[in-house]
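After the structure tokens below, expect a handful of questions from me.
With one protein chain removed, the remaining protein chains of the complex are shown where they sit.
Right after this comes chain A.
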């Protein structure tokens, strides 16, 4: 189990250019597999273009209390990139005026940003329809100062989306660290106790499943059924929906694929499962990702690969929704992760 980020370990994969090189070399360079650009060209879907903005996703920092095996953010306690109050203020200006119906806060553990609560309070006032916080659950049990987070979320009608790789302790702890399963269960029970995740409740609690290794997620609806049955039987836990998300071959997951000699087979699996219908609804076409320092990206993955939006507007301070609409999406081979099978996005399947 990793305890340090790639950045802290000074791994050469901490360098986004190195990751992009790997994704363009080898099997994609020698033509064994088609590049993503060639693949979507076959189905007349190149260039991918941004449609009307629906989801504004803001990454408030890479610091996290966990060091998950496959984190695409390379997050951990040793990451110091944290959104400042100034950048938050610039984001709030955008949130007040955006046409997006969903605001999605992510990290790291977003709750670890010292101004997180202030930001949520201010953002909630903007009255956006769906306000998501991606919480890793264990943060709620990590320190006394976080114990009241469930009540805080409830007060601001925050939609909680949490990672839960499996309904068994063994598989969860292997991926997310020892003790994560028990803490997550406790946190879910606390959320349930105040009304989150109960069938008729409007306090939304969704779980995210992503595979624990070099394989693709199974059918989202079947997995949801299995998760619901097991969590209810074993722990009396309820939740609304399960989002099945594919691991993208970047950052720590790419490092894992290479170290375990699964990289080529995994890329084959992604390319073989390519689904043009998923391309049509891929999340970069309706989402914009804002980094901790206020720069704009087509998605959280491009943010980690440091591939900025292809637009005159590069930073939240110069934000202009009209100018960003219709921009060409920046792509590389990692994009196959969002178009495999039923597709994958931060909201689960797309096709």
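Here is the rule we use: contacts are C-beta pairs under 8 Å (C-beta built on N, C-alpha and C of every residue); 3 or more make two chains touch, one makes a residue touch a chain; residues count from 1.
Criterion: contacts and distances are computed from a predicted model.
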Missing subunit (named according to UniProt) among the choices "Electron transfer flavoprotein small subunit", "Arsenosugar biosynthesis-associated peroxidase-like protein", "Dihydroxyacetone kinase, N-terminal domain" or "Cation acetate symporter": "Arsenosugar biosynthesis-associated peroxidase-like protein"
Residue among A:7, A:39, A:166 or A:204 touching the omitted chain: A:166
Omitted-chain contact residue, chosen from A:42, A:151, A:272 or A:318: A:272
Residue among A:216, A:257 or A:270 touching the omitted chain: A:216
Sites on chain A contacted by the missing partner chain, in the whole complex: 166-168, 170-171, 209, 211, 213, 215-219, 222-223, 226-227, 268, 272
